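Apart from one protein chain that is not included, each protein chain of the complex appears where it belongs.
Here the chain labels run A, B and C in written order, and each chain numbers its own residues starting at 1.
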Amino acid sequence: MMTMIILFMIASILFAYVLSLKEPKWGAYATLIVSLAGLVGVSLLRGSVGETVSFYYLHFTVTTIGWYFSMILLTVYFTATFFHPFWMDQLIYPAAYNALFLLSLAGTVGLFFAQDLMTLFICWETAVWSSMLIVQQGKSRQAAWVYFVMSAIGSMATLFAILLTIFMSGTTMITDAFIYFMGSPALGGLVFGAFILSGLTKMGIFPFHVWLPLAHGSAPHTFSPVLSGGLVKMGAYIAYLSVAVFPAYQVFGDQLMLQGVPLPIYALMLLGGVSIVYGTLRAIQQDDAKRLLAYSSVANGGYILIGILMLDQMAFAGGLMHVLNHAVASAAAFLAMAAVAKRTGTTKMSELGGMIHRMPVTYVVYLIAIISMAGIPPMGGFVSKWLIFQGLSHRGLIFLATAAAFGSIGSYLYVFRPLSAVFLGQLAPKYEKIKEADPLMLIGMLLLTAMSLLLGIVPNVVLRTIAQIQIELGIDPIMIKGTITATQNGSVNMLSVFTVFGFGFLLILILFLVLPKSRRVGLMDTYTSAEFIHTPELLHYGHHFYAPFERLYEKWPSVLPLYQRLSLKLKEMGEWAETFFFHAEPNRAVFWMVLLVILITVGGAR
Amino acid sequence: MTLMSFVYGFLAILGAFVFQTSLTGINRKVTARLQKRRGPKWYQQFIDIFKAFSKSSITHGWVYDFGAIMALGGIAATVIFIPVAGFQSFPGLDNIFVISYVLAVGMLGMAMSAAGSGNPWASIGVSRALTNMLAYDIPFMVIVFTLIYQHQTGSVSELAALQQGAGIWGWNAFQLPLGGLVAVIALFGMLGKKPFDSFIAPAEIASGPMVEYGGKQLGMMFTLHELMTFIEVSLILNLFFGGGETLWVYLLKYAVLYTFTNIVSGVMPRFKIDQAVTFFYKVPLGLALVQGLLVIFGGWGY
Amino acid sequence: MTNSTNNWIECLKKETGLEAKEGTASLQYVLDVDKQEAHQTLAYLKRAGFGQLSLLTCIDWIEQGTFQLIFILMHWELGHHLIVRALLDRENPEFTTITDIYPGAAYYEREVYEFFGVHFRGSAVYQKPLFLERWDDMPPLRKDFDPQAYSDGKFPKREHPHVFKANVVEVTE
Partner (left out) sequence: MQVTTKNDRSLWEVIGDYFRANSIWMKWYCTGCGAIEMPPTMTSRFDMEQLGMGPMATPRQADVLLITGYLSTKTLRRVIYSYEQMQDPKYVVGFGSCTLNGGIYYDSYATINQLDQYLPVDLYIAGCMPRPEAIMNSFATLIEMIKKGEARGWKHYQENYDWYKANQMDSLGEVIIHDEFHE
């Protein structure tokens, strides 16, 4: 089964490429079918946990956690492909886009099933490189560069950790190799730090978040959902490996403990907390909807990191579930924005408005997505955030809890902003004629919407898998009984919450319908302090939505200038070095070459 | 979950509405007396709400109506979750986070409906309301985290029950005095009482989110306001003032607490929204963190 | 009066031969100019420090058959107000726009045109309506405009036994 999936993936990449060369639209449909087949194939793997497959030097194995992550990734990829047929004419190299899209899919799925460290690294690099080449096809080439450099930092650190691990332990199998460090805390700390670095850069944890808004904001509209909903979650998997498979809590066992968390792990969690606060504050400021959602990914990455690093009964389950919830919600939100961008040609919130009167279904998709993202019941995001809150308050990690609360309430602010500025408010006359998104795009988006809703009402479907992961790790599993999700600090029955909410809604609906019908008036017939205004754009409140609040922190320093200065210095150094080797005068180059030859000869002789 | 639960839930909504609306009317009289006026009749608030329902109304599109229904529906559902003197229509649903997040459904609905009217005042009001929420909720949440850590339970009714039996000194407001202070300040922000009422400033932004509501939608918003007040005061009452052993004790405590906030806000000016944020992040958040650290690392309250 | 105060008065006299007189209030000066030289005088005054045009308005001297344009300028360093006055022919009221000197005058010119019918040559916008939405009669602040007649024709009146006409009493010394 596993072999078949892998072979199918590789074959389909070539197939999609050739097909797209002939007719890009067919290639786009091919990506849809391939990702669907991948989704079905991987979902069948659920029963065959423990199965291993080897291809020359690549070793794969089916694990529950790998299955869980691959399902998330495949769902996001699958729903994003519904948009592909409509975007082929906007891409410069549609054939390359389709092939790279599938290649990154194959890379990520391979990563989650990797059995040994080298396979892990190769799959990781495949996913990173292919996605980088796709980002480059978007609005900005610089964004792809920043993305690449940031990934390279993480990759190099991870490669170092992997080589060190293989060298020290003498084995490449992930589980066996990491156990070795139980006995050597000092080396273990180094490997842990280097290994998790790639996860941090990928998740966009502060201070490695700079690539995220750039890449998400300027990637092709169809790829942003995959970046945010899918590829960022690779970082979560690395975080999982480095804390759950790597015996981090044992390695740091002799460190200072803060409420049961070793100091190095606590420091990483604090970074997650900073990411939540920072991502929230920056998201509130953005004017571009996609950049706003990208910063929200930074904040949600913080939740996931904190949850996974806790490695306990509640917050760990919450963190893993949040990977799914955020992937679904974020992909849906990005796709809704892509649909709007398809029709209007912009994602700038100050230029849009009133889209609900033209694209009501897209509005509903976005609404459900943000309800989930903000963690409001009865959508999925609530359950995972609730579990993380329960875990944090149970342990008494008050600063992290403060950051989590800030990110949670702050998310109301930033998710409401596009809702209000893009979909609600006044409809500009230039958008008077636009139509609802195509049915195929709507199907993709509505699939995610239905998932968000289902995850909220019956979260235990997913929590059952997570409980199994917890059992495999040897920690207390999350308690689920029927529709009740229980923790040590109390339980919640999401089905009941949904029912009660529906009951309240129904009561008020009856009240509303019993009362006399309202008269429909135009949007411009609104209270304007009795002044006559005939320009809808002037009545639309979209610029600097939270101006008084933004003003409180707009002067705060940003890390971006620091990176810019660093890159400038690096560039200068490179140019300086370049003058040594490639000077206009040939004699200098000849000198270096001769020196090199002498060195090689001398060294070789020895 | 039986049919009776729904009946009790409906009665809870109705009771909360009647009680809080009467109390609002009485408090309008109290405010009037503070200002040396005679004030309206005690049932004036009922007349106002029913009058709004009796008038004709307009709509600005489906989201304007849908948001209003979602707002009032969400808030009405939240009332069902609130344990009153230990009684709940649906036992086991009173987790503090559930209540505070279900409350957000109603707020989101209201914000959606208001912004859907296309009026810029409404959007400004919503932006202020959300900013205000970000300000008061963080100190409050920190105290809630502290309470959950201390008592190892997140259930509101259990937290209320734990305070009973030891008299007035068993209340969290006296056990954790800093936290109690923070909670009461946060209550002012929750209720939108002065000095934190800049999001409905009538003369400044034409009553903010409410600007376009008239007729039945206005009546629904007034009802929503009464129910939301009930939820918020009940939450603080249950968490910090020991709830109530019997219904009458509960209602009496409730009336005292609400009247207290009303009297204090009657003599307050209004903060600008950025001043409110700065205030909440300086004083109450600081106090809340100090209280939390004392409980978690200092062992206070054990 | 210091030297610097009188500086612009003396310079004005030297350069253009015009003499600014002291006005009724302190720090207030009055300058009567010809219609033809008003433009260059204003340009000179702006260079001399009168950076602000506080008001441009008009007076209808119906007995003399003239309109009087009033420019009130302000000197920010000295705090002086200067009232520059120019007479126009009432039958054919024309003036050259001063928007090239004081751009803000555009709105004052529109107002003066609307209420007095003075034409400002060189300005593209002076005929656009400003205050009187949909005005359909002669400029209303001209003295020969009869508001009573206009009001009677335009606004219905309540039938009333009393006469509300004011009884004008001539006061003789």
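Operating definition for what follows: a contact is a pair of C-beta atoms (placed from the backbone, for glycine too) under 8 Å apart; a residue touches a chain by one contact, two chains touch by 3 or more.
Quick caveat, the model's predicted, so the values are computed rather than measured.
A.B. asks: Based on the whole assembly, the unshown chain contacts which displayed chains?
C.D. replies: Missing chain, whole complex, touching shown chains: A, B, C.
A.B. asks: Could you tell which one of B:126, B:176 or B:206 touches the chain left off the display?
C.D. replies: Only one listed residue reaches the unshown chain, and that is B:206.
A.B. asks: If the hidden chain were put back, which of A:90, A:142 or A:535 would touch it?
C.D. replies: Of the candidates A:90, A:142 or A:535, A:535 is in touch with the missing chain.
A.B. asks: Looking at B:22, B:44 or B:259, which makes contact with the chain not pictured?
C.D. replies: Here the residue in touch with the unshown chain is B:44.
A.B. asks: For the chain that got dropped from the picture, name the residues of chain A it touches.
C.D. replies: Residues of chain A in touch with the missing chain: 525, 527, 530-535.
A.B. asks: Name every residue on chain B in touch with the hidden partner chain.
C.D. replies: On the chain B side, contact with the omitted chain comes from 28, 32, 35-41, 44, 47-48, 50-51, 54-58, 202-203, 206-207, 210-215, 218.
A.B. asks: Residues on chain C that touch the omitted chain in the whole complex?
C.D. replies: So the residues of chain C touching the missing chain come out as 128-129, 131-134, 136-137, 140, 145, 147-148, 150-151, 154-158, 160, 164.
Just so it is clear, only the chains that are shown with their structure count from here on.
A.B. asks: Averaged over CA atoms, how far is the centre of chain B from the centre of chain C? Could you give it in whole Å?
C.D. replies: About 60 Å, centre to centre.
A.B. asks: Averaging only over C-alpha atoms, locate the centres of chain A and chain C and give their separation in whole Å.
C.D. replies: Once rounded, the distance between the two centres reads 68 Å.
A.B. asks: In whole angstrom, what separates the CA-based centres of chain A and chain B?
C.D. replies: Once rounded, the distance between the two centres reads 35 Å.
A.B. asks: Please output the residues of chain A touching chain B within their complex, sorted ascending.
C.D. replies: Touching chain B: residues 259, 354, 356-357, 360, 363, 367, 371, 374-377, 382, 386, 389-390, 392-396, 398, 401-402, 405-406, 409-410, 412-413, 416, 419-420, 424-426, 484, 488-493, 496-497, 499-501, 503-509, 511-512, 515-516, 518-521, 523-529, 536, 539-541, 545-549, 551-552 of chain A.
A.B. asks: Show which residues of chain B lie in contact with chain A when the two form their complex.
C.D. replies: By the definition above, chain B touches chain A via 1, 6, 9-10, 13, 53, 56-63, 65, 68-70, 72-78, 80-81, 90, 92-93, 95, 97-98, 101-102, 104-105, 107-108, 111-112, 115-121, 123-124, 126-128, 130-131, 133-134, 137-138, 141-142, 144-146, 148-149, 152-155, 158, 206, 211-212, 215-217, 220, 272-274, 277-278, 289, 292-293, 296.
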